[in-house]
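One structure, pasted below without further comment.
Coming up: chain A.
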Amino acid sequence: MDPRGKRTIRLVVALGAAVLLAVALIYTSFGAASEATTPAAVIGVPADGRSYQLTGKVVPGYSREGGVLHFRVRERAGRVSVPVRYQGVVPDPFRAGREVIVTVKREGNGFVAERDSLITKCPSKFSSEPAAS
Partner candidate 1 sequence: MELVLVLLVLAASAAVISSPLWHRTVSKDAEVGEVAALEAAKAAKLNEIRDTELDFRIGKLSEDDYQALDRQLRAEAVDLLHQLDAARADGGGGSR
Partner candidate 2 sequence: MLTLGRASLVLALAVAVVGIVSSLYGARAGRAEWVAVGRRSMYALFGVLTVTMVVLEAAFLRSDFSFRLVASHSSTTTPTFYKLTALWSSQEGSLLLWVWLLSGWASLALAATRKQLREIAPYATAVLLGLGGFFVSLTLVLAHPIQLLDPAPVEGNGLTPLLRHPSMMIHPPMLYSGYTLATIPFAFALGALITRRLDAAWLRSIRRFALLGWLCLGAGILLGARWSWSELGWGGYWAWDPVENASLLPWLTGTAFLHSLMIQEKRGMLRVWNISLVLATGILAIMGTFLVRSGILESIHAFGASTLGIPFLALLGVLMVSSAALVLIRRDELRSEHRLDSLFSREAAFLFNNLALVGLCFVIMWGTFFPLISEIATGTKASVGPPWFDRYTVPLAIALVFLSGIGPAIAWRRATPRNLRRAFLFPLAAAGGAFLVGWAVAGEPKVTTLAMFSAAAFAVAAVGQEFWRGARARHASTGASLPIALATLVSRNRRRYGGYVVHVGIALLFLGVAASSALQDVRDVRLRPGQSVHVKNYEIRYVRATGKLDHEKLSLGALLRVSKDGHHVATLAPSRGYYPSPDARQFGPIGRYFEGEATSEVGLKTGVERDIWTSVEPNIDSFAPMVDGIDRRFPLADAGAQGLLLNVIAERYRLDPPPAGFRMIVSPLVTWIWLGGLVAIAGALIALWPRPERARAWVLAVSKPRLGRAVGRA
């Protein structure tokens, strides 16, 4: 086969493989993703097994029994809050009033969290809030 033909075939194969990979990537990402929500948005969802990335602030008065952490997450700037049952590593900065991100599924009247999915943000490192004196 002449060189030009070979090169064209190579280009087609390469592009084809790239397109295939891209399609697989895109398709699976939409399928595997958890939607980011806040307590107010997620409070009414059904228990259909979908997972959500819940963000909000920790309400004071959380409790721990055995290895399970029970806490409530409320809207950043609001009162609506939802209960979460969590098992796994509790990050060091976890406190009432701190912002958290946790991956949850609906369970009964509350939510059960995916193991080890709790992330707590450190307070006001790069935000423009003035430091507490």
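Note that a residue touches a chain if its C-beta (ideal position, glycine included) is under 8 Å from a C-beta of that chain, and two chains touch if they have at least 3 such contacts; residues count from 1.
Behind the choice of candidates: all candidates are chains of the complex that A comes from, given by their letters.
None of these values were measured; they are calculated from a predicted model.
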Scan 1 or 2 and return whichever one touches chain A in the complex.
-> 2
Seen from chain A, its contact residues with candidate 2 in the complex are 3, 7, 10, 14, 18, 21-22, 25-26, 28-30, 32-37, 53, 55, 63-64, 66-67, 87-93, 95-96, 99, 101, 103, 116-117, 119-129, 131-133
